[in-house]
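Note that this complex is displayed minus one protein chain, with the remaining chains in position.
Here is subunit A:
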Amino acid sequence: MEFQSCVKIINEWDIVAARQLGRNVAKELGFGTVDQARITTAISELARNIYLYAGQGRVCIEKLYENGKSGLLIIASDEGPGIPDVRKVMEDGFSTSGGLGAGLPGVKRLMDEFDLDTNVGKGTEIRATKWLR
């Protein structure tokens, strides 16, 4: 593991800290402003989900180097209630209709790779990667 740092998400201010961490790493890796904004928005969404639905958890940011490419990996994990119907939350229009923000489909679109593991009653881990072009 090249580099990883984490922010605990307990209250709303921690969302800002997670964003800041993500932005710093994105800048270091050389992402442009638009991609920086996409990465931080994704982090915001994931951190906010933890804050709203799991109560607490953490967001970790990792630098990736693979086949000459560099990238940024967000890992958002919690030990909350889990997601009973993943297909539903991954559906467009499901979370946004209630004004809940971008939702997971939004995060998926902002990033290049997206992976979700969830167990009802145990928690959720979401990994999302953006590669530097």
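Criterion: contacts are C-beta pairs under 8 Å (C-beta built on N, C-alpha and C of every residue); 3 or more make two chains touch, one makes a residue touch a chain; residues count from 1.
FYI, contacts and distances are computed from a predicted model.
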{"item": "Listed names \"Cytochrome bc1 complex cytochrome b subunit\", \"CRTAC1 family protein\", \"Sigma-B regulation protein RsbU (Phosphoserine phosphatase)\" or \"Tripartite tricarboxylate transporter substrate binding protein\", with the criterion being the UniProt name of the chain not displayed", "value": "\"Sigma-B regulation protein RsbU (Phosphoserine phosphatase)\""}
{"item": "Which residue of A:G30, A:G68, A:G93 or A:G121 touches the chain not shown here", "value": "A:G93"}
{"item": "Sole residue of A:G32, A:G55 or A:P84 that reaches the chain not shown, by the stated touch rule", "value": "A:G32"}
{"item": "Residues of subunit A in contact with the chain not shown", "value": "32-34, 37-38, 40-41, 92-93, 96, 101-102, 105-106, 109-110"}
